[in-house]
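Removed from the display is one protein chain of the complex; every other protein chain stays in position.
The block that comes next holds subunit A.
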Amino acid sequence: MERILFYILALIIVIFAIAAVSSRKMLRSVIYLLFVLCSIAGLYFLIDYNFLAAIQLTVYAGGIIVLIIFSVLLVHHIELELELAKPLKQIITALACLVGIGVILTTIYSYDFKVIENDTAITTADVGSKLLSYDQGGFILPFEVISVVLLAAMIGAIIIAKGKQVEKHENKRIE
């Protein structure tokens, strides 16, 4: 049963991932991406990572997709179709992708993975205490560093967004 569910989810992920990058309309790509993210959450449920699955649904499928949709609607004409690359370029890119997939898949499938049986389910309390622990296996430092990454990203975004406004402001002063 689990196996069947996995293959269904995997099929959805692959099909919609390809659809997301090959669709010529921006908004459709985003919606396809939403399906991919939801199916990945399904994979997490399948291996009993309930907390991670919930995060995946709320943050990625819920938050990030909404943000992307907003920015697409703000920046882009939705009706506008993206340009197609030249046929020769398409063929070369497709060949490169196929070779890449071939190499990676053959290497992964030829590797003899060690399966570790693990019955203990990870609870949210475990995740929380790991996140704030500073011993081996704790994640407080990365957690704090991510906050600096986000701060820098926000300031960077503000700086790019506010550029034009400052110009207008100056122009008014000259008038």
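Just so we're on the same page, a residue touches a chain if its C-beta (ideal position, glycine included) is under 8 Å from a C-beta of that chain, and two chains touch if they have at least 3 such contacts; residues count from 1.
As a working rule, contacts and distances are computed from a predicted model.
Peer 1: Per UniProt, what's the omitted chain called: "Acyl-CoA dehydrogenase family protein", "Branched-chain amino acid ABC transporter permease", "NADH-quinone oxidoreductase subunit N" or "Multiple sugar transport system substrate-binding protein"?
Peer 2: "NADH-quinone oxidoreductase subunit N"
Peer 1: Consider the whole complex, including the chain that is not shown, and state which of A:Met1, A:Leu88, A:Ala125 or A:Leu141 touches that chain.
Peer 2: Answering carefully, the residue with contact to the hidden chain is A:Leu141.
Peer 1: Considering the entire assembly, which residues of subunit A contact the chain that has been omitted?
Peer 2: Residues of subunit A in touch with the missing chain: 103-104, 107-108, 110-111, 113-114, 134-142, 145-146, 148-149, 151-153, 155-160, 162-164, 166-167, 170.
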